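Heads up, this is only part of the complex; the chains shown haven't been moved.
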Amino acid sequence: MIKRFDRIAIELPKPDQPDPNAAAAVQELLGGRFGEMSTLNNYMFQSFGFRQSKKLKPFYDLICSITGEEFGHVELVSHTINLMLVGSTYPEEPDQTPMRDGKDKRNTYHFIATDQMARPFDSMGAAWTGDYTFKSGNLVQDLLHNFFLEIGARTHKMRVYEMTEHPVAREMIGYLLVRGGVHIVAYAKALEILTGVDMTKWFQSQI
Amino acid sequence: MIKRFDRIAIELPKPDQPDPNAAAAVQELLGGRFGEMSTLNNYMFQSFGFRQSKKLKPFYDLICSITGEEFGHVELVSHTINLMLVGSTYPEEPDQTPMRDGKDKRNTYHFIATDQMARPFDSMGAAWTGDYTFKSGNLVQDLLHNFFLEIGARTHKMRVYEMTEHPVAREMIGYLLVRGGVHIVAYAKALEILTGVDMTKWFQSQI
């Protein structure tokens, strides 16, 4: 079970202007295969079906703990997208075509299905799917999956960062890169304990 | 943000024997269109993008609060499925075909992709998708959606109840029917406040 707090992980800047196409790109970090919905749900279902959670408590606690944090990341990326869409329509009458800009933007779901708000789909509008979750039940394998997932997620964040200089997106990505880095190291250390392989070194060779 | 507790909503009975096909049916209540993943994520994204959350605080709080509870329901249904699959394989060597029963069961993902554990798919193995979320931004419409979603979810729970007498499934469904009933009434009352229509009466006419 969880207790929900009405608080967001970091304070996001008030944007000067909207950028719907950048918001569409940021959707990849929310609902893409390597987005926050994937990290949240992978760890969530792995923790629900964790075998021997008492004997392997440190590993169980690790996955549970990151699950909780990922909820906050889904929230943060959603708020980012929402802020990036503020101002993308005009305060006019319907006959004045107040959403005319939306017609030529990359993601029309933001204008037709929602009120310029995030939903769980990726940068091309494809919905997040439970097919993106992995839970083999082999702890080392699940941790390797998570290690790889976080590394892939890091690359996607870097790339979206390189696609937009929108201040809200940059603030959010800067924060998530740090947190994601912590998760990579945490999974690396867990793998090292279980296998004796120094995965942390592996990660350092990549930065 | 959330804080996660290592506690499940209700205590589930220890099952005497597995029923993989019943577990496969219960998956509809987890990852189907009217399953708990849908209620969780609908309310989650509606709350993230809730406009005028201060002015409309009671409605915002309602959706936030039910979101929190739904996390616990996803957890509960997952644990139910996991318990219903305990004992569905034999403690034998690979050459003795210890998962031979799984071959003829309805959901082979439970045996190949996971270690007889739940993942977010429905009773036919179709993955849950973000396409099941609705967030129009019109508060009355979103509440009507939620009211309808809970009513549909109630029907699905009743039907799975009528398909299996497995004690873990029955215990879980009995609990969720009560909680779901509370949610229906809560959304009905919210709609009544906003529109003046007595939706509660509507619901009562159905029981």
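Lettered A and B in written order, each chain numbered from 1.
Everything below uses one rule, namely that a residue touches a chain if its C-beta (ideal position, glycine included) is under 8 Å from a C-beta of that chain, and two chains touch if they have at least 3 such contacts.
A quick note: this is a predicted structure, and the numbers were derived from the prediction, not measured.
Total copies of the shared sequence across the full complex, per this structure file: 6, with 2 shown.
Note that in this section only the chains that are shown with their structure count from here on.
Separating the centre of chain A from that of chain B, both taken as means of CA atoms, is a distance of 23 Å. Of all residues in chain B, those touching chain A in their complex are 1-9, 31, 37, 41, 44-45, 48-49, 51, 64-65, 67-68, 71-72, 74-75, 78-79, 82, 113-121, 127-131, 133, 135-138.
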